[in-house]
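A single structure is presented below for examination.
Of the protein chains in this complex, one is absent; all others appear in place.
And then subunit A:
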Amino acid sequence: MKTIEGKIVVLGSQGVGKTSMVVRYIGKMFSHHISPTIGASFFTCKINIDDTRVKLQVWDTAGQERFRSMAPMYYRNANAALLVFDITQYHTFTAIKNWVKELQRNVEEPMVLALVGNKTDLVNQRKVTREEAHQYAVNIGGSYFETSALQDEGIEEVFLNSAVGMIKLSEDSQCTSLRVYDSSEAGGTTAILQPPPPLSAAVQLDKGPSPGEQERVLACC
(Lines give C-alpha, C1' and ligand atoms only; values in the text may rest on other atoms or scores of the structure.)
Protein backbone atom coordinates (compact mmCIF):
# COMPACT_ATOMS: atom_id res chain seq x y z
CA MET A 1 0.00 0.00 0.00
CA LYS A 2 1.27 3.41 -0.84
CA THR A 3 1.61 5.82 2.00
CA ILE A 4 1.87 9.56 1.73
CA GLU A 5 3.01 11.60 4.66
CA GLY A 6 2.19 15.26 4.54
CA LYS A 7 2.02 18.29 6.71
CA ILE A 8 -1.08 20.41 7.06
CA VAL A 9 -1.15 23.72 8.88
CA VAL A 10 -4.29 25.30 10.30
CA LEU A 11 -4.18 29.09 10.24
CA GLY A 12 -6.62 31.84 11.18
CA SER A 13 -7.50 34.43 13.78
CA GLN A 14 -7.95 33.86 17.46
CA GLY A 15 -11.17 32.08 18.37
CA VAL A 16 -12.41 31.18 14.90
CA GLY A 17 -12.59 27.53 15.92
CA LYS A 18 -9.39 25.97 14.54
CA THR A 19 -8.82 23.70 17.51
CA SER A 20 -12.50 22.85 17.73
CA MET A 21 -12.40 21.70 14.11
CA VAL A 22 -9.30 19.58 14.55
CA VAL A 23 -10.56 18.06 17.77
CA ARG A 24 -13.92 17.41 16.17
CA TYR A 25 -12.26 15.59 13.31
CA ILE A 26 -9.57 13.70 15.18
CA GLY A 27 -11.13 13.31 18.59
CA LYS A 28 -14.70 12.97 17.31
CA MET A 29 -16.03 15.39 19.86
CA PHE A 30 -16.77 19.02 20.58
CA SER A 31 -15.95 20.69 23.85
CA HIS A 32 -17.13 24.09 24.89
CA HIS A 33 -14.15 24.26 27.18
CA ILE A 34 -11.37 24.26 24.64
CA SER A 35 -8.90 26.87 25.74
CA PRO A 36 -6.86 29.08 23.42
CA THR A 37 -3.97 27.31 21.77
CA ILE A 38 -0.51 28.24 23.01
CA GLY A 39 2.08 28.21 20.23
CA ALA A 40 0.84 25.29 18.21
CA SER A 41 -0.57 21.87 18.92
CA PHE A 42 0.46 18.83 16.99
CA PHE A 43 -1.89 16.04 15.95
CA THR A 44 -1.60 13.14 13.58
CA CYS A 45 -4.24 11.20 11.75
CA LYS A 46 -4.51 8.72 8.93
CA ILE A 47 -6.97 8.65 6.09
CA ASN A 48 -7.28 5.77 3.64
CA ILE A 49 -8.35 6.78 0.18
CA ASP A 50 -8.65 3.85 -2.19
CA ASP A 51 -5.33 2.10 -1.95
CA THR A 52 -3.46 5.07 -0.62
CA ARG A 53 -2.92 5.85 3.00
CA VAL A 54 -2.44 9.50 3.82
CA LYS A 55 -0.75 10.27 7.11
CA LEU A 56 -1.46 13.83 8.12
CA GLN A 57 0.67 15.79 10.48
CA VAL A 58 -1.68 18.51 11.63
CA TRP A 59 -0.27 21.73 13.07
CA ASP A 60 -3.03 23.62 14.80
CA THR A 61 -1.59 27.08 15.34
CA ALA A 62 -2.53 29.73 17.87
CA GLY A 63 -4.40 32.73 16.54
CA GLN A 64 -3.18 35.09 19.24
CA GLU A 65 -1.25 37.97 17.77
CA ARG A 66 1.85 37.34 19.87
CA PHE A 67 2.45 34.03 18.08
CA ARG A 68 2.16 35.62 14.65
CA SER A 69 5.89 35.98 14.24
CA MET A 70 6.35 32.29 15.00
CA ALA A 71 4.07 31.21 12.16
CA PRO A 72 6.84 30.46 9.62
CA MET A 73 8.11 27.77 11.93
CA TYR A 74 4.75 26.05 11.71
CA TYR A 75 3.91 26.46 8.04
CA ARG A 76 7.37 25.77 6.72
CA ASN A 77 7.29 22.72 4.44
CA ALA A 78 3.55 22.40 4.81
CA ASN A 79 1.75 20.67 1.92
CA ALA A 80 -1.68 21.96 2.76
CA ALA A 81 -3.18 24.85 4.67
CA LEU A 82 -6.61 25.23 6.22
CA LEU A 83 -7.38 28.93 6.28
CA VAL A 84 -10.11 29.22 8.85
CA PHE A 85 -12.31 32.22 9.55
CA ASP A 86 -15.49 32.80 11.52
CA ILE A 87 -18.44 33.62 9.22
CA THR A 88 -19.85 35.92 11.90
CA GLN A 89 -16.70 38.09 12.15
CA TYR A 90 -15.76 39.86 8.99
CA HIS A 91 -12.32 40.84 10.20
CA THR A 92 -11.35 37.18 10.55
CA PHE A 93 -12.03 36.81 6.83
CA THR A 94 -9.94 39.87 6.06
CA ALA A 95 -7.13 38.39 8.11
CA ILE A 96 -7.02 35.37 5.81
CA LYS A 97 -5.81 37.61 2.99
CA ASN A 98 -2.68 38.42 4.95
CA TRP A 99 -2.09 34.75 5.60
CA VAL A 100 -2.38 33.98 1.93
CA LYS A 101 0.06 36.74 1.00
CA GLU A 102 2.49 35.47 3.57
CA LEU A 103 2.24 31.89 2.36
CA GLN A 104 2.68 32.94 -1.24
CA ARG A 105 5.78 34.85 -0.32
CA ASN A 106 7.37 32.22 1.88
CA VAL A 107 6.33 28.79 0.68
CA GLU A 108 7.86 27.74 -2.58
CA GLU A 109 6.37 24.30 -3.03
CA PRO A 110 2.80 23.92 -4.23
CA MET A 111 0.25 23.77 -1.47
CA VAL A 112 -3.32 22.59 -1.17
CA LEU A 113 -5.33 25.56 0.05
CA ALA A 114 -8.69 25.19 1.74
CA LEU A 115 -10.59 28.26 2.84
CA VAL A 116 -12.93 27.36 5.68
CA GLY A 117 -15.81 29.46 6.99
CA ASN A 118 -16.63 28.04 10.41
CA LYS A 119 -19.57 28.49 12.79
CA THR A 120 -22.33 28.04 10.22
CA ASP A 121 -24.65 27.19 13.11
CA LEU A 122 -24.63 30.93 13.80
CA VAL A 123 -25.93 31.64 10.32
CA ASN A 124 -28.27 34.40 11.44
CA GLN A 125 -25.20 36.39 12.50
CA ARG A 126 -23.43 35.78 9.21
CA LYS A 127 -21.21 38.66 8.06
CA VAL A 128 -19.32 36.95 5.25
CA THR A 129 -21.36 35.77 2.31
CA ARG A 130 -20.79 32.40 0.78
CA GLU A 131 -20.32 34.05 -2.63
CA GLU A 132 -17.61 36.41 -1.51
CA ALA A 133 -15.69 33.67 0.27
CA HIS A 134 -16.10 31.28 -2.62
CA GLN A 135 -14.90 33.86 -5.11
CA TYR A 136 -11.85 34.55 -2.99
CA ALA A 137 -11.05 30.84 -2.71
CA VAL A 138 -11.17 30.54 -6.49
CA ASN A 139 -8.86 33.53 -6.84
CA ILE A 140 -6.21 31.92 -4.68
CA GLY A 141 -6.57 28.55 -6.36
CA GLY A 142 -8.18 26.87 -3.40
CA SER A 143 -11.51 25.39 -2.43
CA TYR A 144 -14.11 26.85 -0.13
CA PHE A 145 -15.85 24.96 2.66
CA GLU A 146 -18.33 25.94 5.29
CA THR A 147 -18.32 24.08 8.57
CA SER A 148 -19.74 23.94 12.02
CA ALA A 149 -17.45 22.28 14.53
CA LEU A 150 -20.28 22.57 17.02
CA GLN A 151 -22.76 20.63 14.90
CA ASP A 152 -20.18 18.50 13.11
CA GLU A 153 -21.03 19.77 9.68
CA GLY A 154 -18.63 19.79 6.78
CA ILE A 155 -15.53 18.95 8.78
CA GLU A 156 -14.69 15.60 7.20
CA GLU A 157 -14.86 17.07 3.73
CA VAL A 158 -12.25 19.65 4.61
CA PHE A 159 -9.70 17.08 5.70
CA LEU A 160 -10.58 14.67 2.91
CA ASN A 161 -10.12 17.39 0.36
CA SER A 162 -6.68 18.16 1.73
CA ALA A 163 -5.73 14.48 1.68
CA VAL A 164 -6.90 14.05 -1.89
CA GLY A 165 -5.09 17.22 -2.83
CA MET A 166 -1.90 15.86 -1.34
CA ILE A 167 -2.22 12.64 -3.29
CA LYS A 168 -2.46 14.74 -6.43
CA LEU A 169 0.53 16.76 -5.34
CA SER A 170 2.51 13.60 -4.83
CA GLU A 171 2.02 12.77 -8.50
CA ASP A 172 3.70 16.01 -9.32
CA SER A 173 7.43 15.56 -9.45
CA GLN A 174 7.87 19.22 -8.47
CA CYS A 175 6.81 18.48 -4.96
CA THR A 176 9.69 17.27 -2.87
CA SER A 177 8.47 17.86 0.63
CA LEU A 178 5.81 15.14 0.58
CA ARG A 179 7.12 11.82 1.77
CA VAL A 180 5.88 8.96 -0.35
CA TYR A 181 6.69 5.36 0.39
CA ASP A 182 5.36 1.88 -0.03
CA SER A 183 4.40 0.67 3.37
CA SER A 184 3.70 -2.93 2.33
CA GLU A 185 7.42 -3.51 2.07
CA ALA A 186 9.43 -4.40 5.11
CA GLY A 187 10.70 -1.32 6.80
CA GLY A 188 8.01 0.63 5.09
CA THR A 189 10.15 3.51 4.02
CA THR A 190 11.12 2.62 0.49
CA ALA A 191 10.34 5.51 -1.74
CA ILE A 192 8.47 4.55 -4.82
CA LEU A 193 9.48 6.17 -8.00
CA GLN A 194 6.75 5.25 -10.39
CA PRO A 195 3.65 7.44 -10.41
CA PRO A 196 0.79 6.10 -8.30
CA PRO A 197 -2.26 4.61 -9.94
CA PRO A 198 -4.96 7.12 -10.84
CA LEU A 199 -7.45 7.92 -8.14
CA SER A 200 -10.88 6.54 -8.54
CA ALA A 201 -13.78 8.83 -7.96
CA ALA A 202 -14.85 6.87 -4.91
CA VAL A 203 -13.08 8.39 -1.99
CA GLN A 204 -13.67 6.15 0.89
CA LEU A 205 -12.98 6.44 4.54
CA ASP A 206 -11.85 3.33 6.27
CA LYS A 207 -13.66 3.31 9.58
CA GLY A 208 -12.34 0.15 11.19
CA PRO A 209 -8.90 -0.72 12.43
CA SER A 210 -6.78 -2.35 9.75
CA PRO A 211 -6.01 -5.97 10.43
CA GLY A 212 -2.91 -6.61 12.45
CA GLU A 213 -2.48 -2.96 13.32
CA GLN A 214 -3.84 -0.91 16.15
CA GLU A 215 -4.53 1.81 13.73
CA ARG A 216 -7.70 3.72 13.31
CA VAL A 217 -8.23 5.69 10.23
CA LEU A 218 -8.63 8.78 12.25
CA ALA A 219 -6.33 7.89 15.04
CA CYS A 220 -5.17 10.66 17.23
CA CYS A 221 -1.49 10.78 18.01
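A few remarks follow.
Operating definition for what follows: a contact is a pair of C-beta atoms (placed from the backbone, for glycine too) under 8 Å apart; a residue touches a chain by one contact, two chains touch by 3 or more; residues count from 1.
Note that contacts and distances are computed from a predicted model.
Selecting from "Vacuolar fusion protein MON1 homolog", "SRP54-domain-containing protein", "General transcription and DNA repair factor IIH subunit TFB4" or "Conserved oligomeric Golgi complex subunit 4", the unshown chain of this assembly corresponds to "Vacuolar fusion protein MON1 homolog" (UniProt protein name). Only one residue from A:Met1, A:Ile34 or A:Leu122 touches the chain missing from this view: A:Ile34. Only one residue in the set A:Val23, A:Val54, A:Ala133 or A:Leu178 touches the chain that does not appear here, and it is A:Val23.
Residues of subunit A in contact with the chain left out of this view: 14, 19, 23, 27, 33-43, 60, 62, 64-67, 70, 73-74, 221.
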